[in-house]
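Here the complex is missing one protein chain, while the rest keep their positions.
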Amino acid sequence: MEKVGVLFIGALGYIATTVMAGALALKRGAGSRAGMVTDLNHFAGLDLVEPGEIVFGGWDIREGSPRASAAAFLKNNQLVAREIIDAIDDELDSVLPNLFRGTARNCGRAIAGLSHPGAVDNECAGLREQVDKLRSDIQRFRENNRLDTVIVINLASTEPPLVLHDAHHDLDELECSLDENRADLVRASTLYAYAAVAEDCPYLNFTPSNGALIPAIIRMAEREGVPVMGNDGKTGETLVKSALAPLFLCRNLEILSWEGFNILGNMDGKVLDDPENKESKIRTKDRLLGKILGYTPHSSVHINYVPSLDDQKTAWNFIHFKGFLDVKMSLQFIWQGYDSILAAPLVLDLVRLAELARRHGEPGLMPQLASFFKAPLGASRHQLCDQFQMLIDYVNRIKRSKKALANRHLVRGEIV
Amino acid sequence: MEKVGVLFIGALGYIATTVMAGALALKRGAGSRAGMVTDLNHFAGLDLVEPGEIVFGGWDIREGSPRASAAAFLKNNQLVAREIIDAIDDELDSVLPNLFRGTARNCGRAIAGLSHPGAVDNECAGLREQVDKLRSDIQRFRENNRLDTVIVINLASTEPPLVLHDAHHDLDELECSLDENRADLVRASTLYAYAAVAEDCPYLNFTPSNGALIPAIIRMAEREGVPVMGNDGKTGETLVKSALAPLFLCRNLEILSWEGFNILGNMDGKVLDDPENKESKIRTKDRLLGKILGYTPHSSVHINYVPSLDDQKTAWNFIHFKGFLDVKMSLQFIWQGYDSILAAPLVLDLVRLAELARRHGEPGLMPQLASFFKAPLGASRHQLCDQFQMLIDYVNRIKRSKKALANRHLVRGEIV
Amino acid sequence: MEKVGVLFIGALGYIATTVMAGALALKRGAGSRAGMVTDLNHFAGLDLVEPGEIVFGGWDIREGSPRASAAAFLKNNQLVAREIIDAIDDELDSVLPNLFRGTARNCGRAIAGLSHPGAVDNECAGLREQVDKLRSDIQRFRENNRLDTVIVINLASTEPPLVLHDAHHDLDELECSLDENRADLVRASTLYAYAAVAEDCPYLNFTPSNGALIPAIIRMAEREGVPVMGNDGKTGETLVKSALAPLFLCRNLEILSWEGFNILGNMDGKVLDDPENKESKIRTKDRLLGKILGYTPHSSVHINYVPSLDDQKTAWNFIHFKGFLDVKMSLQFIWQGYDSILAAPLVLDLVRLAELARRHGEPGLMPQLASFFKAPLGASRHQLCDQFQMLIDYVNRIKRSKKALANRHLVRGEIV
Partner (left out) sequence: MEKVGVLFIGALGYIATTVMAGALALKRGAGSRAGMVTDLNHFAGLDLVEPGEIVFGGWDIREGSPRASAAAFLKNNQLVAREIIDAIDDELDSVLPNLFRGTARNCGRAIAGLSHPGAVDNECAGLREQVDKLRSDIQRFRENNRLDTVIVINLASTEPPLVLHDAHHDLDELECSLDENRADLVRASTLYAYAAVAEDCPYLNFTPSNGALIPAIIRMAEREGVPVMGNDGKTGETLVKSALAPLFLCRNLEILSWEGFNILGNMDGKVLDDPENKESKIRTKDRLLGKILGYTPHSSVHINYVPSLDDQKTAWNFIHFKGFLDVKMSLQFIWQGYDSILAAPLVLDLVRLAELARRHGEPGLMPQLASFFKAPLGASRHQLCDQFQMLIDYVNRIKRSKKALANRHLVRGEIV
């Protein structure tokens, strides 16, 4: 079996911490795998990597340790049973040698404000130098841990939107921008994505930051045979939206307004409290409706920082719709989920499925992963059930080809 | 174009009233067709009957008139614009000659309590006499209005469940039960369904009453070439359930409990306030989850009569689920819809699609209509999106066969 | 009995329309008085003016008629029974001769945008001219209708906050500002309030606009013996807040966060969609909590314009609180009320109680009316039950003094 490593951008955040703690817990048989899509029967027989076998590491712009992050997460959110945490607390330290200093280059004031002061020098370096530093981090991680595959996942705070220019569509121009140190044309997420693809690492953008998988980098991934996918993990309110909006479509009920109010109190909420970062998030959350419905109802998405909630995202949605003879009716929902607990198993799913795609030599975007993202790149289906069906169809194709392969081997064997 | 008539069981109820008033309004261009599934583009080109061209009639056990029912509905529910109602008020009287005295045979005390006293003699008649009376009502309706097709739709109050015996599975035994006047083996809905199929009328059971489409009558429909379908129109809470439950399934989130509380104040609510009638309803509402999820979480459905709400059904659902590392989270929804406004356009859809099925000579159950029912007979798919896809696939098949037919005609024409 | 007239600022708005239509309906015995506080038993025997006896008029910056406003209100909100409206539709025209062209002087772009183009010249006039025009409108209304008392009520759209200077605290300086045409120091509401008090008319500010009852005008009211009160009618979310916040106080449960999201679609919502106008509203809504609790929890109030809701204000509040051993819990509420239907009876209450205060010769602020306002001027009690008790205590004092007076008259009568 291949040995798989994962590098997180934002390795000290709640999600990365939960992924690492969860993988260690599962290894010891503690805690439920609920929330992991790849634990469903459909995915049996694909030789997916076991969560407990993954080697973790990553970058962060803050000081700290996974162990301290886990302690803070638990202190602020009475969620995970103490037995589970007691069991793995020591082991979290094993990640420490795989942690690298990250970059917040051109990520806006809200993220810069989180940075460790020592990061300043780093930020003055040229873009090319920074890319080289990230690539050598990846190489070090791979070599130190003797890994066959390294997957990079962006879990960092949401950056402000990057306005796309022609330069972002052309790989040569992107290379020039790096050489000419045009920091205004990239964000930190661009540097990470470039470095990952250059190092032959599948790359997953779990955030709304559009600077990561710009068209030029997607081309590069296609050319280099590296699977990549994004944007923005679909964990809560938008997940419900993509399940509910089709109801109105298939009943021919006209949505008049769909208003969403989100409150949360973790680091994600704090960064999103800054209008320029919030802008990225609302874009990926808000465009879904029109794509499912075929028309654009009055709709807005609000995100507010409420510290006392910490990781408990609470979302109220009010859906106003018109039925027969113009009568107005409504559906409301209230979602109360823990962001990191919802995201972590999906991150493990993405690791497993990206490794599968790589093993099968699939370059570029992975549209079969559309159901995992709020704004899936290259995907034309936006209803949750359609997206899930795409994933199942993909998996069945893989299984058939494996079986065909196995049969062929068998036949050959018999011949011999 | 064929001339189509519809007979409602429960012709003075809110739903029948809304269907009739709505069809008249649409004919005058007043009011929106929202909520009519067959108004979606998919259904264009099928020569479906226009709502405004349908001739309406039906049975009821209460005294009254459609006009009085419409006035009562409007008085209790400020819903439909006065312009719409003013426009059609007079025309509602045109239904009067098509109204017949109904039967509440063996329907339980709650429904019997609604009966007009004059109905008593009627109830003493033999079962065979009653069936003959219903058949002659259908014949009269057909002849008086020169109809090509008559469709019968059960919109009556929910009966208590009928315990199914061997006798209900065999058509000969059912005939015997009628001859031997075994009133304990049938409910009113059985007599109506039998009469409809015997008169070659497509029959739709929009209620949870399981006495209507018993296996023997489904066999009879198959033999006679009559399309039938049921049970229980899916208008609100269960509709949302069938859209939301797949979310948990495809995210591998384990549902711990799904509790539903419904409050409503119309006649339906009043009858369901009686435990024996409520039993039927809860059965069709409650079994869905297990069928979608593949396991049966703790779940209960409560229905309470709250007169002040009249037709405004309000449902609160609390969904408790378990995610990664055993963490519990929740989703709640609050549905506020008007039962009759939601049901009426679906009734029009069912009329149109039953007429289509009949025109195409399809006998017995119509599984393509699964998405319209809480407990669709003969259907194996319970997720809303799958059910809708089944309908679209069916429609596309019909269109292709029409096109093929048209092409053949064209070819023949050319040959000649 | 005294003859009472009421002039509305914003006479074509939903609230004024509902007040006028409601008063006419009550006169004919149609419709419930529910929502009128002064209809409670406590208020019997005070000779309060009958709603049906009030003469209505007012100012507006838009073109139109009360009848057209009523029709628009009904078209957009299926609320009031058609019998009620049919009964009074004609009579609404009787208000037409009492309508005057209003002013939106220095009210911000959102309100100016509503103005009729003909209003432009008017806006160029000097402040003193404008005040004189308003005073002559009042005089005309009083004389034409032979009124003993005229009460002025501000129901106009919310203005942006007025930054208070020393000039606003001193009546002489205010007079200078008017003479010197310092339009930057006043808003339209200031001119109306000044004119009302100068004409000996009790003045009620049902809006959050703080330009109306500036300290200088309150002094003027005290000096001239005119009762005045404000600010901002307490009709929905804040009403619930003032009833619920004491629960947490008296149970020693610490409120961590209280987040409020309001959506509405009427003219009020449209104007509040402009950030500078919204600012006024949020100020009166948001300060209540600290005043009740004695500490200031994390709290925010959001207002969003959702046109499809029209007058149906829907508010979701999430209250996060800490209990024993630091455990966090929550209370949520969803308020669905019709703003105009809630406000109109309170406006009638305020007319009746302002007339009572005037009859009893009470000058200046009316703290007994604190329960009617979000930010009651001169009030130290903010819990709803305390405020209501203040009103009952006041009414009982009046009753006792009336009784004492009656007894004295009786004694005198006997002497004679």
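Per-chain residue numbering starts at 1, and chain names A, B and C are given in the order in which the chains are listed.
In the analysis below, a contact is a pair of C-beta atoms (placed from the backbone, for glycine too) under 8 Å apart; a residue touches a chain by one contact, two chains touch by 3 or more.
This one's a predicted model, so the numbers in the text were calculated from it and none came from an experiment.
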Touch criterion as defined above, residue of C:A44, C:A68, C:C176 or C:L247 at the omitted chain: C:L247
Selected residue (touches chain absent from view) among B:R28, B:H298, B:H360 or B:R397: B:H298
Candidates B:E50, B:D132, B:E259 or B:E279 - the one touching the absent chain: B:E259
Of C:L12, C:V228 or C:L342, the one touching the omitted chain in the full complex: C:L342
Touching residues (missing chain, whole complex) on chain A: 75, 78-82, 334
Touching residues (missing chain, whole complex) on chain B: 256-257, 259, 261, 263, 298, 300, 302, 304, 306-309, 314, 316, 318, 320, 322, 328, 332, 334
Chain not shown, touching residues in chain C: 18, 21-22, 25, 31-37, 39-40, 79-81, 84, 239-240, 243-244, 246-247, 250-254, 322-327, 329-338, 341-342, 344-345, 371, 383-386, 388
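We take it that only the chains that are shown with their structure count from here on.
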Residue-number overlap at the chain A/chain B interface, same or different (half cut): same
Taking each chain's C-alpha mean as its centre, the one farthest from chain A: C
Geometric centre distance via CA averages, chain C-chain A, whole Å: 51
Geometric centre distance via CA averages, chain C-chain B, whole Å: 50
Distance between chain centroids, defined by C-alpha means - chain A, chain B (Å): 45
Per-residue overlap in chain B, given as positions that touch at least 2 other chains: 79-81, 334
